[in-house]
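Below is a slice of the complex: some chains, not all, each in place.
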Amino acid sequence: MRRVLSVIAGLAVAALLWEGYKAAGDPEGTVLFGVRVLPRADDLSMPHLWTIGQRLADPEMTGGRPVWLVVLQACLFTLGITAAGFAAGTVIGLVLAAAMQRFRIVERGLLPYVVLSQTVPLVALAPLIAGWGGTLMPSWATVSVIAAYLAFFPVAVGMLRGLQSPSAGGVELMRSYAAGWWRTLVKLRFPAALPYLFPALRLAGAAAVVGAVVGEISTGTRGGIGRLIIEYSREATSDPAKVYTAMLGAALLGLLVAGAVSLLELPLMRHRRHVEVATL
Amino acid sequence: MRRILPPVVVGVLALLLWELFVTLGRVAPFILPAPSAIGAQIVEQRQNIVEAALASGANALAGLIGGTLVAVLAALAASRFLVLGEVSIPFAAVLNALPIIALAPILNNMFESTSSVPRRLVTGIVVFFPVFLNLLRGLREVDPVHQELMRTYAASGWTFARKVRLPGALPHLFTGLRQASSLAVIAAVVAEYFGGLQDGLGARITSAAAFTAYPRAWAFVAGACLLGLTFYLATLLLERLAMPWKRHLIS
Amino acid sequence: MPAPDRGSTAAVAVDNVTKVFNQGRSDEVLALSGVSLTVGDGEFVSLIGPSGCGKSTLLRLIADLIEPTTGTVTVAGRPAGQARRDQEYGIAFQQAGLFEWRTVRRNVELPLELRGVSKAERRARAEEMLELVGLADFAGHYPGQLSGGMQQRVAIARALAVQPPLLLMDEPFGALDEMTRERLQSELLGICAKTGTSTVFVTHSISEAVFLSGRVVVMSARPGRITASIEVELPSRDEAGRQAPAYFEKITEVRQALRS
Amino acid sequence: ATTPAPGASGALTPIKLQLQWFYQAQFAGYIAAVDQGFYKEQGLDVTLLEGGVDIVPQTVLAQGKADYAIAWVPKALASREQGAGITDVGQIFARSGTYQVAWKDSGITTAADLKGKKVGNWGFGNEFELFAGMTRAGIDPGKDVTLVQQQFDMQALLKKEIDAAQAMSYNEYAQLLEAKNPATGKLYTAGDFAIIDWKTEGSSMLQDAVWANTQKLNDPAYQQQTVKFLTATIKGWAFCRDNPEKCRDLVVAKGSKLGRSHQLWQMNEVSKLVWPAAAGGIGTIDEAAWKQTVEISQTTRNQTGDTVLTRAPEGLAYTNDYIEQAIEQAEAAGVDVEGAGFQPATVTLTEGGA
């Protein structure tokens, strides 16, 4: 409740800042030493909040559906892609983490590349992965692959830490029970890793959203919010508020995913301590 | 040696398999180029790669430094004024869930697409979150023993902040920076994707890919990986320099 | 000075064991050298010695958590590995090591679960064990809700759950304050007496070793060996026992054995 | 591959056509041919694949995920050099529609005036006419100008961040004329801008063409199918020439996010690029124009010093075999394949192209 209130308070402050700057700022922005340090405040760059609200209510094109509906549908489409990517990324991350925990040599050999993998710009991967669409998988799934590519990383790293978190005592206890690796994993390592898993999943959720949005743009997949951002931003010249409606949609998507992950966490994390995981 | 060998073996093996897969499988270069072809392009384009990496690296660095500075100031303020901290953490967490990179086209309009400001801003915002959240946690988590000790020394609030809070939060700051450093490079490269100056790795990659010149595109990708790695390692180095006490730990 | 042989019914027989860690590497450590020890059926033996002398190493050898470099370890007449798979022993460490995501009851049930004991039986046995350590009322609590002493009692209940003939304990009360510690010592003695369990107990505390044990085995460091084995007879093992001259005499004897 | 003889069994042959950008009137001919059933008449069931930023149509075609693709000639030739086996089988756009637009008052009227300026371009291989134009005017694109990648809109020019912007006559240029001048409160007019047209600067290159898979062209069934596809395509473009409003509606119905007046403008401008067609009829590849395109591709350097092509195209880069058969069949069906009498209309743009 408190959190919700403070987020609302934060939003209100942000809205005030926006309109305040529009009222007080230079429409051409402030240029210092040849660099524009403060943004332009004109209606083209920063439409009034109510203009954006109005745009949401108006139809997309003459006689078309209202923008809010289009944005919402795009969000739902991308949500599906994100969910698939998130799920796939999580599974891959978990399997990798388990393999790295099981075999020291795998950890040594693989972990640097897991870290390195995240420095490959999506822009470069997109054409390669887009090529799989239509043959290996439906083309929307290629976007999920990109989302999974970003999502697996925090899970793999966080989960590895989690799986390694039980004390030597706990591991020896399981050995004294003559429990093998698998049973130790199920009864000890996995439950012990949950406090590490959930923060990692939150990061993975955010990463999956970014992956889905950028992936849609890169692979030219129609129907989602990423594509909508590009389509609407082509119209920024004549209809600047429209881009912002798509941005709001992306924000909504981010919140939806973050909320869903938090919900997942609630029942499992009672009676548990909370840890923070650092990826990388 | 034991730490270096396995990744090197894996890397060499993966490259070999890749090369074999491409040559034996007769995979066309416009689908997946062979490592040898990419290597040849890296050599041929080295000048361009270095120049583009410098441009993207400058943006990433500017964003990293700017975002970190703002994050440090914000974390100091939020740890000082409780209300601010209460409000800022969930708010920051919410903002962090948003696909910030998609802000690039809007920032390009608000600022100037002909300057590097918008992409540096995107990078800065992306950097801000991990640094802010980690540092704030560090600043708040003061060992109660230290707190009492400083009180017995009758130390003022400022002395306390300087001698205990800040050094105590240093490990957290670096945890944030480690995450931020490679994020900064990714953000700087991806932001180029939305227009603006065509001097960085992102622009080079997309333009090469548009020509189906995938070996050339991957040569620039390799540059981007190297840049990200450099940033990451530089942060690690800085961390070791800034926290000598962590280096001397015995088990 | 090897411990006297207690015959073939010995609960534990460690025979001329040597343990080298990191053999062949630059950080090689000779942790134990030529150690022999026999623990009779129903006997309570304490291991005491300076930090790093190899007490834990010896205990972990008996538990087959590590393997001896040379020599043999026999538990209940079987090789240690076999005994471990047969769950011939229960073990408890300095850290209670409870699984925080399981309730107290389900923590105690864990070793039974892994043995494939049926749900109803598991439950009954756990209740019984918790009764024994006086925590029946806390069965539904999570470990985080208990004090350190209570957690340690749960750990003991867990070690006892499979009703093992042998109990191995590595400084189980090390993290507790002295008063809680003394209470648990009495409880432990009661339980061991009731169940007839043989016990190997590692401790740093001379008074604890003397109060609990029938025999205190003193070890020396670098390389770890057994330097003395002191039989302890007290008029009683209760509050009166703690004030008996025999108690203080044995304490002094063990202290001197340690110092020498 | 076996392509069943159309009509024989009554089953339609599924065909995928990869477009190179979002649905817009640039592709009206194909959209109309689908809608009017021209492809069906030929026994083809054509699915249009929409393009996007990172979609390289010729790669999609080479990978076998489309049967035909629409792509600009220089980009497609570059992909050929990288091993993509594709052939230009129909040069639908007879001329280039690329402009470089500047403000009237900037004094920029020719390529030479760009020296030292901030020059917008799209990258992605769409910038070669610009580079060629500058090179011809003695400007090194890598050194003498500041290159800026344009976004998906024309804001940069309107805000005077850049001095000249790349624009397609049928798309971005219209966007400029759909924007309101804050000073006057009215839309900008053509009089506000100066246009560098690469056709007059002599650096124009061939644009939208239908590309087919070179290897599959050895298969008589695919050959046959290509002719049928081209025949229906010709009918589609002729239909749009004659019914621009109808085609505008079809494009809008396809879900284009740009509005009606914009698409009508685009339809009109695109028709200007197609009609009147080259000698021999729509889609015929003009030897001279091809040569010019190849020559520029081999000599113009971009900012990294690379040329589009490092050597002359090898193998079957283009052929008029199929388009000639298609033209014949279309003429037989009464279609005007020359469009000699084509008269462009005057389209009025409304704000935002609505």
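Going in written order, the chains are labelled A, B, C and D, and every chain counts its residues from 1.
Convention: a contact is a pair of C-beta atoms (placed from the backbone, for glycine too) under 8 Å apart; a residue touches a chain by one contact, two chains touch by 3 or more.
None of these values were measured; they are calculated from a predicted model.
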| item | value |
| --- | --- |
| Copies present in the complete complex, per labelled chain | A x1, B x1, C x2, D x1 |
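We adopt the following convention: only the chains that are shown with their structure count from here on.
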| item | value |
| --- | --- |
| Highest-count interface - the chain pair sharing the most C-beta contacts | A-B |
| Chain whose averaged C-alpha position falls nearest the assembly-wide average | A |
| Centroid-based (C-alpha) most distant chain relative to chain D | C |
| Approximate Å spacing (C-alpha centroids) for the pair chain A, chain C | 50 |
| Centre distance in Å when chain B and chain D are each reduced to the mean of their C-alpha atoms | 40 |
| Residues of chain A whose C-beta touches two or more other chains | 40, 44, 123, 127, 131, 217, 230, 233, 236 |
| Complex contacts: residues of chain A adjacent to chain C | 167, 169-170, 172-173, 175-179, 183, 187-188, 191-192, 194, 271-273 |
| Of all residues in chain B, those that touch chain A in their complex | 2-3, 6-7, 9-11, 14, 31-32, 86-88, 90-91, 93-94, 96-103, 105-107, 109-112, 115, 117, 134, 137, 175, 178-179, 182, 185-186, 189-190, 193, 201-202, 205-206, 209, 214, 217-218, 220-221, 224-225, 227-229, 232 |
| Chain D residues within the chain A interface of the complex | 22, 50-56, 59, 63-65, 151-155, 158-159, 175-176, 178-180, 182, 252, 257-260, 351-354 |
